[in-house]
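Below, a portion of the complex is reproduced, with chain positions unchanged.
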């Protein structure tokens, strides 16, 4: 699938993005190699989600380029989408469909066989409520269902936006097994988070976003006494 | 192969939308009941004079269809926006036109069913006699519905993502539908009068041309419109 | 563990039970009246025996009003006392009333076709009957679209009461709207030969109505009783 230049799973260079007149990203440059898990940190409002959304082809940058496995996210958007698995802040589910119907729809859209649906529901622990409507789901159940979408296929690049929020201990393990699985198959992951604790052991290095750029001065938190708060 | 995948996407979207509509019950029954209610309101507002009402019947039926239809289009994209489902939808691989086609298909089924009910109610309430040329009349209605759904779905794809969606859609849509409204009412009236077949013919050609032009135009434009 | 606070959701000890005999009796009287009136009353000049529709049409209209009055009474009572049963009675009466209302409309239209040559005229009584139907169709739609029982009960009580308050106002306004312009093309005035059959039939339909409301209410109660049994199990010993 990916073309030759796959020494960089994610390659973001000089990325600029503004909303109205305010520049949120001011020349962000970062790269993630295949097999690597990178944590993206930074204060609230620093632009973490914005970077992930650009790489996920959901937002167009105002300057700079972003590539996934050598594919440009603007020009080759369709090809990029086929390789990227993205978990957003909001679950993005259809409230009036059941858990299973939501996943079945995702499988149809992804071109995956229907058989993966039940396996995926089982894996996130929602098999019991597969036929209940999403409307009544708790915060954590919605997160799990959104996560189940990522288990439908194996992307080569994972983009996770604060994946651990609202999840209980078992849910945290799910995220970690997802990341672990991708890494084992040579994929890469870029994970926005505020706190390394739940991911401990999985994240290879962290980058910190300050004023719209990756701050070279900030310590790579992994390996240090990384307790946050 | 790719075509089969795309067709699967189109169907998945249409099926999802129709399921949601059926699930929320209001979906279909509500919109249809609303169409009939609007018909009655028009009857009441236009006054108690029977002959004048019969004359207004065709216009009332099309207006009721239009107003009720707008709700259907708005719903069809609103369902994507609640809890941010539009982003995942846009993030799936596959060409963007499949999204439009899926929405179009769902709305077409929905509006066709609604129109059947509104027309039946209009025939009864306004005492319209069914003419011998009724198959042509059905054709006119179908052309009108296609025009309505194509433009409605297209504009809803934009308006539903703006703030003020409920208002923006009719604002954009109604002026664009003036030719459809005029064509459909005039052709229907001519066919009901059962005399001026030539007049109806011209309007039917206009409707058909209009549908075709905008079907192509909206398919082309959609790719640009849906990007954020 | 302390006993659950029943004041939140008061309910009677056991569900009621309506004897089926009431329904059987009502239907029998109804059938007998039809047979009697169809065989004895003369065929009317213009319409022949089609005119017999009146024996159901007219009492159905009366019972519609009565049923919606029941909705009003029990909706207000629910808002006042908050007892679940009142909500269920109101809902049952609304369903039966809407059905009778629909029956009145359909029979009237079937009758109107030969009588007036059209299915519908914008006559005062017809129009207000139709609007009444729409008001209670809205009530039933509301019930269908709300999942939470307590919320559904409160909302539909409010909508039912306010809708019922509007009934006389609608009737008046539609009447003025018509009559100020031209005399109403109202149905033929009543021949005394029919009054007897009409009266008996009205009573038969009254029993049918009461029977259906009670039966519908009972079903709703049984459903609730089943849920409450599940509740007892859920809240029982740890």
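Going by the order they are written in, the chains are A, B and C; count residues from 1 in each one.
One rule holds for everything that comes next: a residue touches a chain if its C-beta (ideal position, glycine included) is under 8 Å from a C-beta of that chain, and two chains touch if they have at least 3 such contacts.
This structure is a prediction, so every number in the text was calculated from the model and none was measured.
Novice: Each chain kind shows up once here, so list its copy number in the complete complex.
Specialist: A x2, B x2, C x1
Throughout what follows, only the chains that are shown with their structure count from here on.
Novice: Pick one for the touching-chains graph, please: line, ring, star, complete, other.
Specialist: Line.
Novice: What's the chain with its C-alpha centre farthest out from subunit A?
Specialist: C
Novice: A-B versus B-C: which interface comes out with more C-beta contact pairs?
Specialist: A-B is joined by more C-beta pairs in contact.
Novice: Of the chains shown, whose Cα centre falls closest to the middle of all protein Cα atoms?
Specialist: The most central chain, going by mean C-alpha position, is B.
Novice: When the centre of a chain is set as the mean of its C-alpha atoms, what distance in Å lies between subunit A and subunit C?
Specialist: 57
Novice: Need the CA-centroid distance for the pair subunit A / subunit B, whole Å please.
Specialist: 39
Novice: Taking the mean of the C-alpha atoms as each chain's centre, how many Å separate subunit B from subunit C?
Specialist: For subunit B versus subunit C, the centre distance works out to 35 Å.
Novice: Could you tell me which residues belong to subunit A and also touch two or more other chains?
Specialist: none
Novice: Name the residues of subunit B that each touch 2 or more other chains.
Specialist: Counting only residues that touch two or more other chains, subunit B contributes 24.
Novice: Under the stated contact criterion, what part of subunit B meets subunit A in this complex?
Specialist: By the definition above, subunit B touches subunit A via 5, 8-9, 11-13, 16, 19-20, 23-24, 79, 82-95, 227-228.
Novice: Within their complex, state which residues of subunit B touch subunit C.
Specialist: Residues 24-26, 29-30, 33, 37, 40, 43-44, 47-50, 53, 124-127.
Novice: Okay, in this complex, where on subunit A does subunit B touch?
Specialist: Subunit A residues touching subunit B: 56-60, 78-79, 81-82, 84, 86, 88, 90-97, 101, 104-106, 108-111, 133, 142, 149.
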